[in-house]
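Heads up, one of the protein chains got dropped from this complex, but the rest are sitting where they should.
Think of it as A and B in the order they're written, each chain with its own count starting at 1.
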Amino acid sequence: MTRLTRRFFLTTTAAVALAAASFTMPGLSLAQDTPKTGGTLVATWGGFEPQAVFVPGGGGSSPLISSTKILEPLLRMDGNAEFVPVLATDVTASDDFTSYDITIRDGVTWHDGEPFTVDDVIYTVNEYWKPMVAGAALSNFTGIEKIDDKTVRMTFSKPTPEFFFKNVLATSLVLPEHIYAGSEIATNPINNTPVGTGPFKFKEWVRGSHIEYEKNENYWDEGKPYLDGLVMRYWRDAASRAAAMEAGELKLGIFNPIPAPDIDRLTETDDFVATSDGYLGAAWASTIEFNSRNPIVDDPAVRKAILTAIDRSLIADVVYFGRARPGVSFVSSVNPIFHNPDLPKYDYDPEKAAEMLDAAGYPMKDGKRFTVELLAAGWFEENGKVGQFVKQNLEDIGIEVNLKVPDRASSIKGIYSDYDYDIALSNHASQVEQVPRQTNYVTTDGIVKGAAFRNANGYSNPEMDELVNAMAVEVDEEKRVEMAHKMQEIIAEDLPITILVEMESTTVHADEVKGLEGRADISADSLSDVWLDD
Amino acid sequence: MARSAPSQSLDHLYRFARNKGAVLGLIIIVIVFAAAIAAPWLIDRDPLRIVYRPEIWPFTNPKYPLGTDSLGRDILALILFGARTTLMISFAAAFTATILGVIIGAFAAWFGGWLDEVLTRLTELFQTIPNILMIMTVVAVLGQTIGNITFAIGITMWPPIARLTRAEYLALRDREFVLACRSMGMGNIRIMVTEILPNAIPPVIVLGSVIIGSSILFESSISFLGLGDPNVASWGALIGDGRTLIRRSWYICAIPGLAIMFTVLAMNLIGDGLNDALNPRLRDR
Partner (left out) sequence: MKRLILSRLLQIIPLVIGVIVMNFVLIQMAPGTLLDIMTSEQQITDPAALNRMRELYGYDQSPIIQLLKYIYSVFTLDLGYSYRQNAPVLDIILAQLPSTLLLMLVAIGIAVTFGMIAGVIASVKVNTFWDVVISLAAVFFFAAPTFWLGIMLIIVFSVWLGWLPVGGMTTIGVDYGFFGHIWDVIRHLILPALSLGLFYMAIYTRVMRASMLEVFSLDFVRTARAKGLSTTRVIFAHVYRNALLPVVTLLGLQLATVLGGSVVIEAVFSWPGIGSLMLDSVMSRNYPVVLGVFVLSAVVVAFANLLVDIAYYRLDPRIRNR
């Protein structure tokens, strides 16, 4: 109820603001209301070219961006963390939440003309989701059966929360059975020329340069996409992207496309708009993890002291040019449902940190207390810089630091296969739903040697395991929120991993690019609603 | 061989000094060495320390004469300590390459036959792989430390030395003084080291000095690409870090580049000077 009121208030304010805008600038609101058709949009993102257009196993943000224009999920999440239909028109839970009936959309065809059927969904769930992308989320999944030509039923051995389940449907893509059946999905060459149901069809990939898409004339959402063509263009560095925007070569950049200082310069001209909308479903954070295998940093008192010693505001200001804020909890503060704001904050206070270490039994001896191996994952340039800051902060309180900034491959190996670090500076992009992707960072089940982006620290707490297991089967949404809050309290106390700073991801686009609003995760959006106002 | 050693060295020195460029190069290198050695006394802290606000322009704050970089580190400190890294890696790498090259070249020429065939092929093999690709791969495989970067550059740069040494040894192998040593029953290694090496080494030293220059360029390229050692200051890495700020703070890129350029320039000038002074073939031109 409170949420509703708040939203009502927000919409009213927005309406008033809009009315005021149209009063002073007639025609503006009109132009925003009627999307125009046509034009080709050149877009990019703040990273490298993908390794393949579609990487079935995940493969990071880049293939996620390139594949989601072609392939679609059953649902998607909107900007208010609510689910809206895509390929499924209806998802209904049984009374005991042990099964869900999914009704698929009528009249959808794959890009090669074959009709989209429930068999595609059954194939996808059995051969793709369960073994490859959503295995942990579907651990209680027992089977999928065809009810009629438009409906399938997924059944579970335990109650499955609705938000949790719908989140799986919203983050997993549906594959065409007639193309993949009988092949190894991960290595099928079709992944470089995917066939989907989405608003855009794959046209061409010029490696090292760009991927070109063309409009799907038979798209199920009539009148869309508004664009005739879409190009994902890749630059190796942010400065080049900024220059390309200024030159008019590039109209849309998602996920921090250009150097932060350039954002203000570009938006000052009124030709460009910067927004932090659309990152709810992938809230990026810079994280700090403590390896439990090292007896010194295994001590929560030491962890707290170390957090107190790090000047996180300065990191946010200097490394991220103010487009970040110190973290409060393991769950990002942008999470509209699960974030717990009432946790102990470890504000920067080096003297207090030194006292905490004295008290914990690590006094200064010959100018130092102890030595740690600090690994800053080199997949983002910023991590190396955060590493410099942390090294300096720790050395100030007498902790000697050996900093390593290995490249992406060595970082993954160093953290998740060799556990070769005492403190790691890494990142995660969290969805709104916490189970199992986020909870894998802190549960005993999450410890899998060699598998990346989960519990590398060896942290194991029965209370936590029990809590997460209960959350996975709790169908009352209010109770799930309470459990998530409890989880964050335990993490804030034990500190196996936490958010150092919350990164404020930014989309920068030319003023003429419209229709980007209301997305939970702009990277995974098909861009079917985007249009050019020129 | 007739001239006595001291007057010969004086002669070399004279020829070297006559070359103005070489003297200039030597002055620059001495300055760079002095900076590298004096760095810990001039800057009493870790050069990678963040000391002040980021992006302070050069010559605006007397405490940080060359300004600060994107993180707020003192650029002067980074340049001074970067000189250490650069000199250490490039001299050690060139030394490694020279030792390897001389041994391989000398053995190939002296023993001939199948050994020569094998070693010559090996040399050709190393020359077919573009240097920078090889260095990149070796560093990525072995890990990003100063030692590995030095090793990678050294293992990549020896073939020209080997070829030159082989040619020199071939030319000297059948000279009278070598034959005389042989007839006196001197061992192979002893002749190679004590008799031929002193005569073969001058052109090798010239080439070695050029290799130091190339090593500096390779080290900076590797660091620029982000494959350097994060625990030490490096000119190349500073350029890489400053790249996103070329619109506002282009000096972050410009300053370390000048440092690299002048150091390489100095090494090349010294190489030219050594060439004039030591290379017998061109001596009397």
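By our rule, a contact is a pair of C-beta atoms (placed from the backbone, for glycine too) under 8 Å apart; a residue touches a chain by one contact, two chains touch by 3 or more.
The shown structure was predicted, so the numbers you read here are calculated from the model rather than taken from an experiment.
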Task = Specify the residue from the set A:314, A:360, A:452 or A:490 that touches the hidden chain.
result = A:452
Ask   = Which of these, B:70, B:220 or B:234, touches the one chain of the complex that we don't see?
value = B:220
Query = Thinking of the whole complex, not just what is shown, which of B:30, B:133, B:171 or B:193 touches the missing chain?
reply = B:133
Query = Looking at A:92, A:157, A:209 or A:276, which makes contact with the chain not pictured?
reply = A:209
Remark   = Among the options A:189, A:295 or A:462, the absent chain makes contact with A:189
Ask   = When the complex is taken as a whole, what residues of chain B touch the one chain not shown?
value = 21, 121-122, 124-125, 127-133, 136-138, 140-142, 213, 217, 220-221, 224-225, 236, 239, 243, 246-247, 250, 253-254, 256-257, 260-262, 264-265, 268-269, 285
Query = Considering the entire assembly, which residues of chain A contact the chain that has been omitted?
reply = 40-42, 48-49, 51-52, 55, 57-60, 131-132, 135, 184, 186-189, 191-192, 206-210, 229, 231, 233-237, 239-240, 243-244, 247, 249, 407-409, 412-413, 416-417, 448, 450-454
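Quick note on the criterion: only the chains that are shown with their structure count from here on.
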Query = Using CA atom averages as chain centres, what separation in Å is found between chain A and chain B?
reply = 46
Ask   = In the complex formed with chain B, which residues of chain A make contact?
value = 237-239, 242, 259, 261-262, 265, 318-319, 376, 378, 381, 384-385, 387-389, 391-392, 395, 402-407, 410
Key: chain A-touching residues of chain B, taken from the complex the two chains share   = 46, 48-50, 54, 70-73, 140, 143-144, 226-227, 230-231, 241, 243-248
